[in-house]
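Some notes on the structure that comes next.
Note that one protein chain is taken out, while the other chains of the complex remain in position.
Moving on to chain A:
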């Protein structure tokens, strides 16, 4: 297994002054360390306010960490263009993440224009490829965000992320806002992309069922720290920390009720 990402002692401190005389409220994230191998899926679970989204943003480069390092290990032989971005992020509400005044084509086009040195023809070719990859049609090039269904928006969001040939995709609750059938389609699409492109996938979710189904490893976060980490089936079968036990038990209590009925 080739290692593609090495996160070491990543931390971020956010302090906000709430009043003139009150002490500032501080949230400390990390230090967080973990590695990732090619094609791996890592799930981050934990309660609200545990710092999961913040972790995702720091990983994707949207927020500069206070200390620590994120290292990508690229193999020399790969033919990836050097200017491609190794980590791309998908936001939770893909519907509101796209500029409503631009068509999907121009959004993708701009992304390429700003981030790569491809010429016009190459850009068009790349867009065509990417649309096909995520299961959209050539015509969706001309679609604005309001013209697309939930499922298509999700695919468009994936297209935006994938067009720069990332090695890793980070997603914040990618399934939470989706209806069951669109959710299954998205899960399948991600599995397929991982299989085809060897993508690493880091996602935050509170849906333990999906975490169990698609992730290889799980990180449990609480108060800005990773409190438990390990192979998904091991952590879910034998959670060590109280918080993990709670999360897992409450999920399985729901599943058990189903099992008792059928």
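Keep this in mind: contacts are C-beta pairs under 8 Å (C-beta built on N, C-alpha and C of every residue); 3 or more make two chains touch, one makes a residue touch a chain; residues count from 1.
Assume contacts and distances are computed from a predicted model.
Protein name for the hidden chain, per its UniProt entry and selected from "ABC transporter domain-containing protein", "Peptide transport system ATP-binding protein sapD", "protein-glutamate O-methyltransferase" or "acetyl-CoA carboxytransferase": "Peptide transport system ATP-binding protein sapD". Remark: the omitted chain is touched by one listed residue; of A:29, A:60, A:156 or A:210 this is A:210.
The chain that is not drawn here is touched, among residues A:37, A:118, A:191 or A:227, by A:191. Looking at chain A, the residues touching the absent chain are 45, 47-49, 149-152, 173, 176-177, 179-185, 187-188, 191-192, 206, 208-210, 212-214, 232-233, 246-247, 250-251, 253-255, 257-259, 261-262.
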